[in-house]
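For reference, the structure discussed in these notes is given below.
The complex is shown incomplete by one protein chain, all other protein chains being positioned as in the whole.
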Amino acid sequence: MKYCIKCLQPDTRPNTFFSDDGVCPACNYFTEYKNVDWNERSQILHDLVRQYRNPSAQYDCIIGVSGGKDSCRQAHWVRDYLKLRPLLVSLSYPPHQLSELGADNISSLIESGFDVITVCPAPVTWKKLMKSAFVNYANWCKATELALFAAVPQLAIDYKIPVILWGENPGLQLGDLGTLGNKGYDGNNLRNMNTLSGGALDWMIQEGFEQKDLIPFRYPSEKLFLEHDIKIIYLGWFLGDWSLLNNGSISALSGLKIRQDRVKYTGDLYGVTALDEPWVTLNQMIKYYKFGFGRASDYVNEMIRLESITRSQSIPILEDYDGCCSAEYIKSFCEYIDIPISYFWEIVISVTNKNLFEIVGPREIKRKFVIGTGKIIE
Amino acid sequence: MLKRLVGVITVKNNWAVQSIGYKKYLPIGRPEIIAENYDRWQLDEILIIDIDRSKLNLGPNYELLEKITSKRLMTPLCYMGGIRSSHDALKLINRGADRIALDSLFRHNPDIVDTIADTIGLQAVIKVQPLIVKEKEIFCYDYLKQTPFEKLDPMKFVKRNKNFSELMIVDVENEGVLGAFNENLISMFSKSNLQLICFGGISNSSQVKRILSNPIVSAIAIGNSLSYREIPHKSILPQTEVDLARQTSFGKITRGAKDW
Amino acid sequence: MVTQCRRCLYTSDHALGIVFNEHQICSGCIIHEEKDTLDWSSRWQDLQKLVSEYRTAETKYDCIVPISGAKDSFYTLHLVVNVLKMKPLVLAYNKYFNTPVGIANLARLRIAFDVDFQQKNVDPILVKEITRKSLYAHGNPYWHCIAGETVFPVQTAVMMKIPLIIWGPHQGVEQVGMFSHLHNAEMTRRYRKDHDLFGYDSDNFVGPFDNLKDEDMLNYRYPAFSDIQEIGVRGIYLSNYVRWDPYSQHLEMVGNFGFRGALLSRTFDSYDHADCYVYSNVHDVLKFYKHGYSKVTDQVCREIRFGRISRLKGLDIVAYYEAQQPKYMDLFCNWLGVDSQSLQFSMNRHRNGKFWDEIEPDIWVNKKDQAIKERELDYRIPEMKYPNCKSKSYETNEKFITIGKGVNWPLQLNKNTINNDWL
Partner (left out) sequence: MKSKLKKVGILDYGVGNIASLGGALKMLGFHVSIGKTEASLSKVDALFLPGVGCYPFAMENLRQMKMDQFLKNRFKAKDLNVIGICLGMQILFDYSEEGNSPGLGIMAGQVKRFSAKECHVGWNIVQAKSKTIIADKSAYYFNHSYYIETNEECVLGTSNYQKDFPVIVKKNRFYGVQFHPEKSQNIGAELIKRLVLEE
């Protein structure tokens, strides 16, 4: 395992390739990012806005929101600065999974003056998909995440709103190169993003799910996109200060409520991510055991790039908090999808990267690599 | 002969009602909202029948007409109920009715009907004749006294000088009964070269097709069943090239709320 | 001159229009007789034949089912999902006056019937503006709720090309016998404007003296007939095909699916409108001012017709509940941003002279209740039980809920109850 020489991003993230000098795509993007001509980009933006403003329709654009930090910032900026009329679409978790915090945040987003459609797939089917995805791939959101991505284009086609505004380009910020369009802001091949992997549902059909039960999970085809002239635009490309922490603080100052549980239980340094449900923390822990980096890494890597912390100062933080997840969350998750906790750990251990981690006990996994160098200590 | 569909609104103490067999009534809603809806459906003509006025000798219901015309409808509007003189008729025309329909006045004072035809033109006058079958004979029916009063003699309608443009025959028994209009009533008039409007128990397309194929039938009138479904006339009356020439806005998908 | 039905309590002042036969029995009671004369098994077959045309094998929804956190939503979905075995897209319009029970019912309903669900949340700032206008011009704080509830499903049907909409009861038939069940009356734009919206649809809200623009009302516009014809959108009512008896249906839903009610101040019926802070309070009082009767009269008439309440007892029940003070007026005032005294002033302007005497400036007396005040009112209905409604769960909130979780599991997560030693 090799680390990026500038930040602490290991080369294990799928679909990402380091440059020859050992720098991760996100750092490369960030350096190139520094000498971006922001006036030119804002000119491009205003041309796009002028082109796509659609006075003959009820809405100019459609934005996927969760009520979290990114969408809260986007919605206000699109409405108040770009003076566009957005329709917001919020994919809402089943009642047992939705957190009080998530409900409060989407409520305050609505109350700040937006038309919002909340899309809620059938809860029992959703839970079965979670269980099936977790048991088969140790990633409970592999199926349900499709609904998160599919809801907006589905409604864009039905409501005849061709312009979809999206937050960050996974290709540039997170290094998922599959989604890089020809222009930095063009998001039309978001469909190739790792989690969407072409939007195939076949593994779910094999698991016995009916087509008619999976309607909210079907990402519209390329043909439908062309037929309805759907365009996805990444706003992150135009917002020079678009980042996890910046968006967090901007949204916090416009009413966003954040998590109150500490980093020891979530791996989330400041509690501004995954506000609307409790088990993404779980997934971040499993990501850590699979690839050697978790939620805390995403935080510190960004802070390193923003130069608010040095690479060496970050190492102890990752040693303490990367991959942390409170036993409460694991207990409630197992209770929700109705599996014994022992079986949960069996699955986690089965996908754990044995080169990077050592299985110490039935529920205990110990890191074998040194953070920062990637050296393995037996 | 031109064929058309007339939307009927029967009114009883200012509420639009379903009338069943001239004696049983069910409330439907506000007459002016129903008229506005007929206009929005682009029916060929609207006929308002206020059934209390003659009984209580109150004269035409001008407030009702005012409520309807204030909606500024652009569909031909015909009024029936309580008309006693040419003064009433002229006032109705001035207040927005395009034509008027009469029943008892034809029987009690036909000469007043002549003066009405002289002042507003006989094309603006419709004669209404409720009919009922008793022991296999067809009788004219007096809806005020709720009894048949004389055997139907179609020739009687043409002997006098003509003071009406169309004769609306109403099948009293089958009024409000779906698809039950008694088509023998039409054949009674086959030799009278009158222009007939048929009303009472007409509700489906095959029935309408048969009735309108009669050369002397110029219109069918439908009341109750127009309230049962959305745009029912589209399935009752086949689209003719006249409809295309009227630029009705139906039959294409709009782009969204701004076009609604 | 006011006539009153000999069998139920409705008078000729009914807001939907009502007709009396020669024996002074109202059209509502006459049509109600069909509930005991029609062959409901053959009616059910008619329904099955009708919906079978729309049940597709394609990956499309078979129909749309509009619902809310109460009324007949549970039973309607039970019939559509469990009995008719259809795959619906379930839709709701957010009324914003949501109670904890309403939010809980909505969550439970989604889980109990495992349905894909979408909810329309119109910009609340605009909704308040519309509410001010409808309160000022029509004395009705509920216009946006009914307008949204009755149009969002039709808009969605047109945009997503799902032709069949399945509604629960047909209010016109159930209350005043507007149609016979055999007329199979369907959803129409005219009925919505005429009765749901008492003659004022979104076009009538935009005038030279209003501060609402055309653009603001787009969410409430009815789709064009050309869309409806092209896609073949039609809305049917289950109450035409099933012997509709809300009280026993609600009991069944409480038993089988955990539907919850709430004790209300101005009516004995704890199920119909348990989801809304405003319907049985501010709105109910205004209905009393304008039409001289409240929701409790509708519910008493219904139960008289079903034989659960005698007409004589019904008079006492109505007299008692109509006199009760509405609750949560403060919540409504805070939501709308108005002072309670000012709200009362603008509400008083809609008192209908037919039912109310202004004996002194701003002092009103109901013409009807002088005679009833003296004797003790026998309003308790021991034989009608309302299980599963605690008033406490109703009052736990100090403001209307926009979006709620609806289930209190897992309780302790996200609250700072997990050993938060960070202080």
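For reference, chains read A, B and C in written order, and residue numbers begin at 1 within each chain.
Here is the rule we use: contacts are C-beta pairs under 8 Å (C-beta built on N, C-alpha and C of every residue); 3 or more make two chains touch, one makes a residue touch a chain.
This is a predicted model, so every value here is computed, not measured.
Contacts of the undisplayed chain with the visible chains, over the whole complex, involve B.
Only one residue from B:D111, B:E135 or B:E241 touches the chain missing from this view: B:E241. Remark: the omitted chain is touched by one listed residue; of B:L64, B:I83 or B:A97 this is B:A97.
Considering the full assembly, B:I120 is the residue among B:I120, B:I138 or B:A257 that touches the omitted chain. Here one chain is not drawn; of B:E32, B:D50, B:E166 or B:E230, the residue touching it is B:E166. Hidden from this view is one chain, which touches chain B at 2-4, 39, 42, 44-45, 69-70, 72-77, 90, 93-99, 117-124, 162, 165-166, 193, 195, 218-219, 241-243, 245-249.
Assume only the chains that are shown with their structure count from here on.
Between A-B and B-C, more C-beta contact pairs are found at B-C.
Separating the CA-averaged centres of chain A and chain B is a span of 66 Å.
Each chain gets a centre from the mean of its Cα atoms; for chain B and chain C, those two points are 36 Å apart. Each of residues 159, 218-219 in chain C touches at least two other chains.
Under the contact definition stated at the top, the residues of chain A that touch 2 or more other chains are 58, 159-160. Within the complex formed with chain A, the residues of chain B that make contact are 255-258. Of all residues in chain C, only 16-19, 21, 27, 31, 155, 158-159, 176-180, 183-191, 193-195, 199, 218-219, 221-231, 233-235 touch chain B in the complex they form. On the chain C side of its complex with chain A, the touching residues are 59-61, 87, 94, 107-108, 110-111, 114-126, 156, 159-160, 215, 218-219, 401-407, 409-410, 412-416, 418, 420-422.
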